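For this view, one protein chain was removed and the others were kept in their places.
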Amino acid sequence: MELLLARIFDGLSNGSTYAMIALALVLIFKATTLINFAQGEFAMFGGFIVLVLTFEQGIPMWISVVLAMFLTAVAAAGIERTLIRPFDPSDHLPLVIITLGLFLLVNAIAGIIWRFDPRAFPELFPSGNVFTIGNATLRWYTVFTVITLLVTVALLTLLLNKTKVGLAFRAVSSNLESSQLVGIRVGPTLQFGWAIAAAVGTLGCAVFVADPFRQIQPNVMLTVLIYASAAAALGGLDSLGGAIVGGISIGMVQSVVVPYSPIPNELALAAAVIVLMVVLLFKPSGLFGTAAVERV
Amino acid sequence: MANASATDAPSGPRWVFIKGSSQYRTYKLIGIAVLVLLLFITAFAYNDTASITLLDNDYKLGLTRITKAIAFMVAILGLQVVVGFTGQLSLGQGFFFGLGAYISAYLVQDKPLFGWNYFTALLVVVPVCFLVGMAFGLPALRIKGLYLALVTLGLAAIFPSLVQLESVAKYTNGAGGKIVDYDFKAPEWLPLDGIANFLQGIPLIGQYFGDGDLSSKEEGRIWLFFLMVILCWICVKLVSNLIQSRPGRALRAVRDNETSAAVSGMNLSYHKTMSFGVASALGGVGGVIYVAELGIAAPLDFTQLISIFFIVGLVVGGVGTLSGAIIGGLVIAFLPDWASSTQNLPVIPERWLQGPTGPLVMGFLLILLTFVLPGGIIAGVRRWRARFVQVVPEPPAKLAAQMAALAEGGAPAAEADDAATSETDVTATTVAAGDEPSS
Partner (left out) sequence: MSEPLLSVSNLEGGYGQIQVLRGFDFEVAEGEIVVILGANGAGKTTTLRAISGMIERSGSVKLNGEELITTRPADIVHKGVAHVPQGRGTLPELSVEDNLRVGAYIRKDNEVDSDMEQWFEVYPVLRERRNQRAGSLSGGEQQMLAVSRALMSRPKLLLLDEPSLGLAPLIVQDLFARFAQINKETGTTMLVVEQNAQLALGIADRGYVLESGDISFDGQADDLMSDDKIRKAYLGV
């Protein structure tokens, strides 16, 4: 019983990160129906910026986080403007290829600058435990990860529903042409989407590696991206709420379901792939997605 | 019909060939002869680990690397099939590459039931990869969108863990990788020594072909190389036939057009899944070639990275072209290695030349080419070639007679035709009557 509880706690903290990266993926997908395969690497780079700002520049960690979020947002906006916008949004192939190129590029740049030895990351959250029941420990880390997720979602919801640019973003996500017909400039609106997605991603990575048991290195987000994509697909690629549910669910699958299934623990990632396949077979639009899924 | 005769247009290509004419056949034959010559020269010149030194950097060439490139070519050929027929990208070709590698390594090394060699191993690898491909492709290809990319991304990521599992370690040898003791022995009757000596005797360039007779290892390498060239050629032929087959053309014609798809009456998802099966099988074949050359199947050779490198090869070579796969394979085999060999460049401090410079260059190329040369290197080559040579489809018999009459006065009338149709174009969506692709 305690083991189950311990696993659930693990699932919650991992799931929160998956949810955040899934949020980033969904933000871009909603607006452009494109999956940004470089999202994880953007997040990783943002995480390294936090590291550099905190340890090398002596800036207080949470200010570094905000600063890093801002910087990655700006960078992503620049990338959208220069690398994404020139292409016809309905032609996916060149755009996917560009995101793959960015995947390689960003990962390689991080590898060249910071090498691949794992590094300790600032502890963003208080250490220690909330309580312990036998072998099951609820760490403050887990609690705060979930809180960060909830705060992120709340802010995002406010941003999208109560601001003009948020309205524009939702309009563009709904119907591009009609949005143009009311005077929304689509380019800058998409830039905004990319920027917010990058910022959320950076926060997600920072939270992930702030775990005292984890360290940051350039490949840290490779598997996270896959869990997050499965989460996003599960929740519905165009549903922000779905990303949350999907993220936590995938976290639970990884930590709680896999140990009790025939799948060996080293292959937990395979469980995410299986979930993805099941979603595609039975409900391709995901749990909460509205994207009209066209059969071939 | 345009009646501008080739001789009237001074800015047109210098040579215009009508398909089926004897001039055209000669042109084709010369092309093939040059290709075969190149293959022989490559095999014998680069037999040993040759290298070029530029700016204090040592760049390795070598037949082994070229044979590796052939493995990559076949894998990229598979990707051409996926993109050409389904319009979607697979990010998991590395999975099938690795699957083929490990299956053949196991069969050739452990010899269950009877003595396998790499070619009989193909009999297992091809169906297995095909079926696995179909299984994973079906849910994703039923639906429009980037789902295949998502699923295959996951596949590529789990492969290393898969082969390192306790339960399969006895077959795969876990983290250390499975070593295969297999020597390729060139058959006695091949006059390899004779050819080597002949080439060495050529004045001026003879020195590049080594010295004296070939060792058995060298002979084995050359033999392996030519065997794999043939295997690759067979794969190319098969894909080319697939492209020209009825379901192949139909699939390409409706691939991107929803309305035609809806009214075509074709079971699209079935055919797309089959295409992905073929693509996966080709990936597996590539893996077999890889292990045959390398002699070992190791988990870290088959990560997400190789899957994405295959995409780079696809794009750099030229999406939707068969010859693009050839170029792409060479790019993957040499570029990352040369990038890491580059330790000294004039302006750049050494610090910045260490680390994953290979992926850096590949990623940069991917982005650059999408902007500058979307059709890949092949597109560039074709455009350049179109300035000199143009191939024109055979006119129907009636017109041929008329033209024969006109031919008294000048060169035959040329109908403007893209030189691109002289090679099989997988992404062509119009399969018009005059567009008969030949391989």
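Order of writing sets the labels: A and B. Residues in every chain begin at 1.
Please note the rule applied: contacts are C-beta pairs under 8 Å (C-beta built on N, C-alpha and C of every residue); 3 or more make two chains touch, one makes a residue touch a chain.
Since this is a predicted model, take the numbers as computed values, not measurements.
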{"item": "Touch partners, limited to displayed chains, of the chain removed from view", "value": "A"}
{"item": "Absent-chain contact - pick from A:T82, A:T157 or A:Q180", "value": "A:Q180"}
{"item": "Residue among A:A19, A:L95 or A:A171 touching the omitted chain", "value": "A:A171"}
{"item": "Subunit A, residues in touch with the chain not shown (by the definition above)", "value": "164, 167-168, 170-171, 173-175, 177-186, 290"}
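In this text, only the chains that are shown with their structure count from here on.
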{"item": "Centre-of-Cα separation between subunit B and subunit A, whole angstrom", "value": "35"}
{"item": "In the complex, subunit B residues that touch subunit A", "value": "83, 87, 89, 91, 136, 139-147, 149-151, 153-155, 157-158, 161-162, 164-167, 258, 261, 268-269, 272, 304, 308, 311-312, 315, 319, 352, 354-360, 362-367, 370-371, 374"}
{"item": "Subunit A to subunit B touching residues, read off their complex", "value": "33-35, 37, 83, 86, 92-94, 96-98, 100-109, 111-112, 115, 222-223, 225-226, 229-230, 233, 264, 266-267, 269-270, 272-273, 276-277, 280-281, 284, 293-296"}
